[in-house]
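All protein chains of the complex are present and in place, except for one that has been dropped.
Entry: chain A
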Amino acid sequence: MKDFLPILKSLKSNYIAALLFITQVAITFTILVNAIFLALEKREVISRPSGLDEHNIFYVATNLPVKDAEKKALLEQDLLRLNAINGVTSAAVSTGLPLTGWGRLVEVATKPDTKYDTFSGYYGGDAQLVKSFGVELIAGRHFKKEEELTARVDGYKIASEAMVTKALAKSLFDESWEQIVGQTLYINNKPQRIVGVVKTLQSAWPSWVVVEHGVISAVKETDGIVNFVIRTESGVPTSVVDQTLSYLMETHGRKIDKVEMFTDVKARAYSAENAASKTLLGVIAGLLLVTTLGIYGQSRYGIVKRFKLIGIRRAMGASKGEIIRYFMLENVILTCLGVILGIISAIVLSVAFSNVFELGTVPMSYMIYGSVCTLLLGQVAVFYPAFRAAQLPPAVATRIV
């Protein structure tokens, strides 16, 4: 610590270089903390569970190419045949799938004839849909086969039972959400009894505020395009997909609108977040590289300029360790000043971002970890120039300008 005062004095005499260094550290710290925070925030969004058994599900969007009156029969036959395919755990029909970007939404209220309490995504299908999604039941019971109904469109209008997601139950009943089982909710002003609660089932739009809200009813819809949700045992074998398609194509006039693995649906839904987080990681890598180079270059410059001083100190009896320690301590002091400035500007930037772009602010723990990392980075970058300086023979060093 006896080096502390000499360091401050030498910094004072060369304050421009010191200021430059401090500014660099501050900027690095500001970008680093904000970029890591944003990247992790994106990662968190991507890793949210959809509620589905994601790796074992694919879906086929197709039509029912018969007259309206015969659609129900064909749909039931399709479901029977699809369930019979070897390797299929469960097949069901649904009005939509999570994260596809196309789906239904309903208004949910706890009292009749009032304005809605919240919005929710809506899925209608046969009694097996919950099982085919692979969604976990956490309260109440599943739909019974005899509760199943068929509608042409807008199944929620004729449904009398419904299941909801835990997130929706919580938004209506807070911590006593389990009480929702047996209660009556008004879905688009139509009373429906809640029979069960599922853990998670996201709606069709990943960026929706209430993406975790979901209502499921046991009403199959036959109009236009129907979605067959097919769950298999482990992974989706191509043979199952082939058998499904070849069965479906047996019916004359069938159009296959889409065949997609659920993992692909999810990757597509989050491609923006994924790309953004990768870009941010690239920025962080570039940042660390440039800053390390910068600190290295500046320390080297500062040391080369002081060769004479080093030579004199060595000649007066300072050990190599003392020389190294001197420069490392100098680096710590400068980096600390930079980090303090950086914390202030990081908070300012983060608050500005959160105001303009509706993001969360960077939590304090990021500042602490960021400071430690920046300090370490500085020490690593300065070590080699300091080590080289210490190796300089005093006789040579004193001769150099």
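Rule of thumb we're sticking to: a contact is a pair of C-beta atoms (placed from the backbone, for glycine too) under 8 Å apart; a residue touches a chain by one contact, two chains touch by 3 or more; residues count from 1.
Keep in mind that, in the parts below, contacts and distances are computed from a predicted model.
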Chain excluded from display, named as in UniProt, from "Na(+)/H(+) antiporter subunit D", "Putative ABC transport system ATP-binding protein", "ABC transporter permease" or "Acetyl-CoA carboxylase biotin carboxyl carrier protein subunit": "ABC transporter permease"
Of A:120, A:150, A:298 or A:335, the residue in touch with the unshown chain: A:298
Touch criterion as defined above, residue of A:40, A:290, A:344 or A:395 at the omitted chain: A:290
Candidates A:15, A:102, A:369 or A:384 - the one touching the absent chain: A:102
Those residues of chain A which, in the complete complex, touch the missing chain: 16-17, 20-21, 23-24, 27-28, 30-31, 34-35, 38, 61, 68, 101-102, 107, 115-116, 152-153, 223-225, 255-258, 268, 271-272, 275-276, 278-280, 283, 286-287, 290-291, 293-294, 297-298, 300-301, 304-305, 349, 353, 356-359, 401
